[in-house]
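Below is one structure, written out as structure tokens; the observations come after it.
Every protein chain of the complex appears in place save one, which is left out.
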Amino acid sequence: MTFSSDVRDALIHQEIELPSWAFGNSGTRFKVFGQPGVPRTPEEKIADAAQVHRHTGIAPSVALHIPWDRVDDYAALAHHARDLGVRIGAINANVFQDDDYRLGSVANPDPVVRRKALDHLLECVDVMDATGSRDLKLWFADGTNYPGQDDIRARQDRLAEALAAVRDRLGPGQRILLEYKLFEPAFYTTDVPDWGTAYAHCLRLGEQARVVVDTGHHAPGTNIEFIVAFLLREGRLGGFDFNSRFYADDDLMVGAADPFQLFRIMHEVVRGGGLAPEAGIAFMLDQCHNIEPKIPGQIRSVLNVQEATAKALLVDAHALAAAQSAGDVLGANAVLMDAYHTDVRPLLAELRADRGLDPDPMAAYAASGHAEKIAAERVGGRPAGWGA
Amino acid sequence: MTFSSDVRDALIHQEIELPSWAFGNSGTRFKVFGQPGVPRTPEEKIADAAQVHRHTGIAPSVALHIPWDRVDDYAALAHHARDLGVRIGAINANVFQDDDYRLGSVANPDPVVRRKALDHLLECVDVMDATGSRDLKLWFADGTNYPGQDDIRARQDRLAEALAAVRDRLGPGQRILLEYKLFEPAFYTTDVPDWGTAYAHCLRLGEQARVVVDTGHHAPGTNIEFIVAFLLREGRLGGFDFNSRFYADDDLMVGAADPFQLFRIMHEVVRGGGLAPEAGIAFMLDQCHNIEPKIPGQIRSVLNVQEATAKALLVDAHALAAAQSAGDVLGANAVLMDAYHTDVRPLLAELRADRGLDPDPMAAYAASGHAEKIAAERVGGRPAGWGA
Amino acid sequence: MTFSSDVRDALIHQEIELPSWAFGNSGTRFKVFGQPGVPRTPEEKIADAAQVHRHTGIAPSVALHIPWDRVDDYAALAHHARDLGVRIGAINANVFQDDDYRLGSVANPDPVVRRKALDHLLECVDVMDATGSRDLKLWFADGTNYPGQDDIRARQDRLAEALAAVRDRLGPGQRILLEYKLFEPAFYTTDVPDWGTAYAHCLRLGEQARVVVDTGHHAPGTNIEFIVAFLLREGRLGGFDFNSRFYADDDLMVGAADPFQLFRIMHEVVRGGGLAPEAGIAFMLDQCHNIEPKIPGQIRSVLNVQEATAKALLVDAHALAAAQSAGDVLGANAVLMDAYHTDVRPLLAELRADRGLDPDPMAAYAASGHAEKIAAERVGGRPAGWGA
Partner (left out) sequence: MTFSSDVRDALIHQEIELPSWAFGNSGTRFKVFGQPGVPRTPEEKIADAAQVHRHTGIAPSVALHIPWDRVDDYAALAHHARDLGVRIGAINANVFQDDDYRLGSVANPDPVVRRKALDHLLECVDVMDATGSRDLKLWFADGTNYPGQDDIRARQDRLAEALAAVRDRLGPGQRILLEYKLFEPAFYTTDVPDWGTAYAHCLRLGEQARVVVDTGHHAPGTNIEFIVAFLLREGRLGGFDFNSRFYADDDLMVGAADPFQLFRIMHEVVRGGGLAPEAGIAFMLDQCHNIEPKIPGQIRSVLNVQEATAKALLVDAHALAAAQSAGDVLGANAVLMDAYHTDVRPLLAELRADRGLDPDPMAAYAASGHAEKIAAERVGGRPAGWGA
């Protein structure tokens, strides 16, 4: 078995964006376990991301998180990235870690806090201008913990106002990617809890606003691939924050908890034309490595997306459509499962070899000495984490 | 403590619609337990609904389900209802109980089946014309049981086409109420699984289409009152199918599983102006009584909605707003909880007495002899149920 | 790549039991869609089960459900099975479909109903004596729909009393397999809702009672393989009722919803010695085919279990243990995933060919003409279903 040239092309051109924060320390509310070699600066995070790209060949961009990745000169940071063979991707705003945000940011009842939050969002567009980033990814931790704590509807009004102000600030080609999340850190209501809410806001914002699907942000039992298919049909899917989870927003490596779900999602992406560059879908990882080593965790995650994509590309679309229109339940399911059960790893190894990459990125990284090097070099300073 | 005149007015004018099918036999896939006195005809169902209205004073309409309530002369049925002091409410279409609908109705891959389903929907508008009903309630059991079984996106196209055809057939003042449901009877995808999907379709359909919230149709952890507040803000809330559940779509008496949630929902209704007649919100019960007696089950349910509404009306809106804008988390919560903890039953009993009703509807029904009468009279014939 | 002889042996000796009711009609509370060729009698169900065994080679027994499979002469039925190359497996009691069981069976507040239910259970042991069955599988639909409806603790007392009476009636070598289920058809409490409850009862009953794990009967997020590992460690795992689900107890084909979960379960079975015949683990399917054809649905399900088992047997136990004790999170995970990602289908096809079976059981069944034959022959009479 071999990949067709179409499949090869699609796999070669797929790009998966890495989050800078995946290389810093992270953990749960109970404990953050530090690791050796963790970057101290945005520059070092980008260097680690470049390692992932070096071994996988399909992770050429890295998302920033402001203020965690705040630097004086973003153009210089972008230059640094290019020197390492990668580029700056989406800019992620952070309006949840200031003491002022205890009751929310852009939906806070206090207009002074709202203004502060909006200013930060606008600052992020400034950063985009400097880095050449297309996408502003907005996740709002806003919500309430107790019934009655605040007015659900008024918070929507405030949110809408802030989003409109950001939209007005966008330059041509720049986009808002609006993220939703069921719960956490707000525990009673979240101001953008589901795709419907994000979608409704994007509709009002216009063509420059799209929904981003974080695979860990749904209620139990939610069919994520349905949402993906629906948003693609509506032309409102902006991208993915990939990760996986068994329970809540666990931020495990994408594909680790339910590889079949990841395959089904990628099947809908392929079906909906989402792999084509003109579709403008950003495939981003958004996950943290609490107990596993960070660079290998990212490599493994990139490979998991790639393997799921390869399987999705192997689905026999004609046979599937034929079985579907014949109402052949088991036959149609079998066409899909046949692709899923295929072991694409040898084919992907071959593809890598053809591109001059090591066929086994995990082994190649282990052999590269990078882990030992950064552990030795990155001593002193303050390891990056969520708080900085 | 007494109700203010505003609260009294709101409570007196609230109308809760009963489902005709609540009076027939129902059950689970494992067993339907029959009960004595169950109606055999739509006329008898309406007679039972009229009993509920007689004792509660706030349940003046009854929804029909076609074909379960199919009659030759709907105008005569409407007349029969008026004679009993009630009226015909929403018309509920049923496109899930014909053998042709094994793979769906309006989203079926087979165009012949789709046409059949659409014809039924149009027939339901004919019924509305005859009964003077405003609302066509559409719930589609459509979906798939296995990944790959059918094309998610194509099913949306088919669904949209059917909805548009129904919309085109509506007369002035008639509305589509589009219901969503997470799962069951479809077990992998449902074609209208969440409010976002229903909302997106309604937007395309125009002003005569609105979303109906069935309180039992959500994923675990979904904040239903948020959806209610959001749809009210968007002007797209069409009404409720009230019931309650501990697990999935259990169809228990509304308020039985989580009375606090029902209160929070009614609080958002009050907050969003949804009690005003001009808001056009249909407050409907949609639940079945598998093991409890049916007429008392409906009376209890109507009272549960009324009690939750009364509590919601008791919320001190000024104090709440003040605490909210002061960021007083515990204070704002306390304002809400104060209303919830109030025992409104004596006040409602008084209100009933003032209106010439028995203050205790459950006891009054038990004393009325109706249960014994229908058990004695309704012998022979075929008890109504979901299948007929 | 080839299977080692140990793996071959394990795969050849694995036995998966089929449920007689999988061949009858089934559906949801909304609709049962009939299919052509559905058996009318227990004998015809066994004939269909024999077809599944003919093509898979690993499904040599069929479970009965009393009274759905009630016959005058069980010894004759067992003989009929042997003539067709299979045998009678577990006896499943049914104490949920009589009008008397509206409020429960062995936990009913009415002692007369309890006695009736117990008598049925004892009758099932009589059947076991006649068929030579080892296992009595007990699933109780008992529970309540509303808080307060009955006394939770008293129901446990009644349940314990009935179980003890059944235990006393068992012959040597006979076992009780006690099933648990989170909810449905009871919607507030279920009397055996989780493995802990089943386990506690089994402990009191003694060595002849074990827990059966139905893979569809858990709360969202439950880690089923943990339960399997725990019960194996305690020596209290009696067997599986395999099926799969996306939401609640959907009864889809095992492995259809989450093949990775099925693999993890089988990994714990292998790890805990559960494949060895002396472990006494009954691997049973318990699922229904609502919209898909029934015999192919069973063949596909048997193959899914076999494929998951094969993958579990491929796990490199030494490498896994080494990575685990080294605390190598990604390394240990990779050992497991390597087995999971392996496409075992060619190896299993080869194994079948070696045993004289068609390498592709699905295709072989399709080509066998059996489906057409039963559709033509089984005309008239009453198709089997849950109600008969």
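All chains are identified by letter, namely A, B and C, in their written order; residue positions are counted from 1 within each chain.
In this section, a contact is a pair of C-beta atoms (placed from the backbone, for glycine too) under 8 Å apart; a residue touches a chain by one contact, two chains touch by 3 or more.
This is a predicted model, so every value here is computed, not measured.
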- In the full complex, displayed partners of the excluded chain: A, B, C
- Contact partner of the left-out chain, one of C:H13, C:R82, C:R233 or C:R355: C:R233
- Quick one: which of C:A10, C:V212, C:L275 or C:A332 touches the chain that's been left out? C:A332
- Item | Given C:Y74, C:F96 or C:Y188, the one touching the chain that is not displayed | C:Y188
- Item | Residue touching the undisplayed chain, where the options are A:L182, A:L303, A:V329 or A:A366 | A:L182
- In the whole complex, of A:W68, A:Y101 or A:W195, the residue touching the missing chain would be A:Y101
- Message: If the hidden chain were put back, which residues of chain C would touch it?
- Response: 102-103, 109-110, 145-154, 156-157, 182-183, 188-190, 193-197, 199-200, 203, 218-223, 225-227, 229-230, 232-234, 260, 264, 268, 271-272, 320-321, 323-327, 329-330, 332-337
- Message: What does the interface between chain A and the hidden chain look like in terms of residue numbers?
- Response: 26-31, 33-34, 96-97, 99, 101-103, 141, 145-147, 182-185, 187-188, 220, 245-248, 250, 252-253, 256-257, 290-292, 386
- Message: Tell me which stretches of chain B touch the chain missing from the display.
- Response: 220-221, 223, 246-247, 256, 258-260, 291-293, 296-297, 300, 307, 329-330, 333-334, 340-343, 345, 362
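One rule holds in what follows: only the chains that are shown with their structure count from here on.
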- Item | C-alpha-based rotation, chain A on chain B, 0 to 180 degrees, nearest 5 | 180
- Message: Quick check: how many Å separate the C-alpha centres of chain B and chain C?
- Response: 38
- Two or more partner chains touched - positions in chain C: 220, 246-247, 256, 291-292
